[in-house]
Structures are given as structure tokens and as C-alpha cells.
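Of the protein chains in this complex, one is absent; all others appear in place.
Moving on to chain A:
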Amino acid sequence: MSATATITMIAPPSKSTIKLTPQSHAEASSSQAPKSQKQMTKAERREQQERQRAAKAATKASGPQPGGSSQNSAQAKKGAPPAASTSASVKKGGKGPDGKPMKETKEMTSDDSARGLRIFSHFGLPKPPGPSKGDIHPTIIRLGLQFSEFKIAGANARCIATLTAFKTVIQDYVTPPNNTLSRHLLTHLSPQITHLVSARPMSVTMGNAIRELKLEISGSDIDLPEQDAKNLLCQKIDDYISERIIIADQVIQETAGTKIKDGDVILTYARSSVVEQVLVGAWDDGKRFSVVVVDSRPMLEGKKLLSVLSAMDIPCTYLLLPSIGSVITEVSTVLVGAHSLHSNGAVFSRAGTALVAMMAKQHSVPVVVCCETYKFAETIQLDSFTKNELAPAGDIFSSFPLIRSKDTLILNKQPNLEILNPLYDLTPPSSITAVVTEVGVIPPSSISSIPLALGRTTL
């Protein structure tokens, strides 16, 4: 689903859509009969706006900066935009998009060529937050942008950012007359949530948190004066963040810290906020161990963790995922984080975690997953591709070492090449030794009994 000038088909992507659009795009570029704004219908106006935005992007893209252009055109996930259509859109002048920053249009220049994605097409491509329906709060717009550009990444960070943004939304909300807060606020929040989801698919953490929030809203007392009700909701949000994320992380830090002994070699993958906290906490407690940070492209999140750990003088080794086989025999424990935890004990985490866990299992190294209980999803997940997310290609992420110029390094714009970057993968419960949560150390087979044990009806 790219956001190019797909005129009528703004609906979910399908193979047929993809095949149609090149022609429709070509049509659009040829029929450039100017109409006044009033005469055009809303759809046509929108279509023109999109075209103009695409044109402006193309002109900016073919600007002086070679790096910038490859960056912009690199957004084409579905094979290279045929050169013809790019030049066609350059011919049109265009007034700039109203109020939407440039960066969004990167994705729009990606033209859907005849081929779509072979696999993973069922969850489509990342796209920028499109024209928003209804009025979206500026905080949410900003958040959507930050999500789509991966400025805020990581399950915990996204959830906290979402909830904080919703606090602002709630405070700015005014109940219209003849309506109650508990009912109308929910309808008010829906488009905001949709906007965020369109920026980037919702994480399990965000989903759980929003579900709790909706529950609180619908349960709020009708007789409360509006400001009090809003304050109460914000207080509940704060409690949720504090109880189920911040304090849970502290408990996990203590519990997992007991599993770290002097002289251990701890291996971790990419960057988990919880694991970082555990390692830092254990070092502060006086335990002396060393860390192996395994990282992988394209996100290279491990670099951030590495900088934090080395700043504390923790002896670290940094390597990329393919070389994990050479160090695994030296490792005493593997500590990883999770995006979500499923009822069958499977762990959904950054792509590559499954490899690390399975390798560790082969070598009888215990694999410990650090995960708060609010990350539990009641679903069962059996493989990595029924539900996953693709990373947008291009230079959004930390740069890789530049041996050659960026142009040659970016592999897009080739007709027979697709770049696929799934963000998550599934670690089967058989590869996991233990899951450390704030309620204790649990074997993966018992995950499903946690909510019952805690007396919770929801997660």
C-alpha cells in the first residue's frame, strides 16, 4: 500500500491494486487539465494534492545532493520506480504539501511497479501517516512521525510515549454538550489511535495499554466534573506506567541480577531497555562480569547499548549476528528482551533473537528473557510471518560503516531485487530456559497461568 497517487483505491493493498496503479499513475500524469479548486470533488482534490506532493518530492529528490536522492528514492520497497514515471512527475510543477513536512513524501515517490512483494505482502509496507481523517491532536501527529521514522523504537518506549501523548489529548479534550466523557472520549480517541497505527503497526504493549485506558475511560464516573474525571484518568495512566513498566523493570533488574555472578560472560542481542537496566544494575551492585553485544543490520541498535555499557567501564565485546557461533562457547548466560510474550510461551522479539536463543540452546547455555507482565499477549503465535512488520528501507537507521559511497551501498532501484527487513521474529518456547517477570522467574510452559495466578481478568 504505498501512498502514491492511487486514486480510487485507498483501501488495503492487494496484488491487483499494485498492478493497476502504474497505469493510473501514468494517466494522472498525462491528464493535467487544470481545474479550479471549487470544481474538483474532494477525491480529485486529494488526488491532485498527492500528485503535487509527489512532484515536489521528485524535484527535491533530483536536487543537487546525491545522497539525498538515493535516500529518497531508496524508499521504493517494491522494486525500482521506473525512471519514466519519476521524470514524468518532475515535469509537473507543484505547490508544496500543506503543512506536511518533506520527509513523508519519500515514500510517495515509490512507484508501484508491476511486481509487488512476493512474501510478507499481507502486512504491506510502512507508509507515512497519510491525510488524516478527523482532527488529530498535534501531539499525536508528532508521535506518528516519530514512530514512522523510528525515532522512538522499542516496545516500552513506544508505550510510554503513547500514553504520555494520550494524557495531553485527554487534558485538551472538551466534552461536547449532551455527551458524557466516558462515552464520547472513546470515539474521540479512535481516530488518534488509527493515525498512530497507520504510522506504524501497533505493538502489543501499546495495545494492552490502550485497552486498559479504554476500560478506565468507560468506567469513569458520570457524575464527576469534567476536569476531575480527566485528572483521574491522567492519574490512572501515570499509575499504569509506573506500576507495570517502571517498577516492574526495577523488580526484574533485581531478580535477573541474582542470576549474574562474578566472572560471567553475558550475551545480549540488539538493545533491550530492560536488559540494559539489568546489566547496569548488576555492575553497580559490584558484580564483575563481561558482556558480549550481538548486533545486526539494518537497525544496529546494539551500538547504543554498547556505548552505555562501555561508558560504565564494563568490558564488552561487539560482534554481528553471523559470527555468534564463534563466541557462544564462551558465554555463560544469554539475556534478551522481548517485544511480546504469547500464551504458548513463545517470545516475539527483534529479528535475530530466535537465532541467538537456538544457538545458545544447542550449546547448553541458559537463555533468560526479561519481560514485564504487561507485554503478555493472550494470542498464540506459532511462526514469525503470520504477524510481523517490515522495516522501511533506507537510511532511517543508524548508519553502517561507509566503506564506499552510499549510492553503491543501497541496493534498491534494481528490477529483480526486493529488500525485505522483517523487524521481529518468534523464539519457540523450547529454546527459552526462563522468563524473568516482575512476579518471579517463570518457565515458558507456565506463561499462560500468570494472569490467573495474579487474579487478573485482563492482562
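Heads up, the rule we're going with is that a residue touches a chain if its C-beta (ideal position, glycine included) is under 8 Å from a C-beta of that chain, and two chains touch if they have at least 3 such contacts; residues count from 1.
The working rule: contacts and distances are computed from a predicted model.
One chain of the assembly is not displayed; among "histidine kinase", "Protein BCCIP homolog", "Translation initiation factor eIF2B subunit alpha" or "Pyridoxal phosphate-dependent transferase", its UniProt protein name is "Translation initiation factor eIF2B subunit alpha". Within the full complex, the residue among A:T333, A:T353, A:N388 or A:S431 touching the omitted chain is A:T333. Within the complete assembly, A:V441 is the residue of A:V197, A:L232 or A:V441 that touches the hidden chain.
Within the whole complex, the absent chain has one touching residue among A:I136, A:V204, A:V368 or A:L390, and that is A:V368.
Taking the complete complex into account, residues 259, 333, 364, 366, 368, 433-434, 439-443, 445-446, 449-450, 452-455 of chain A touch the chain not shown.
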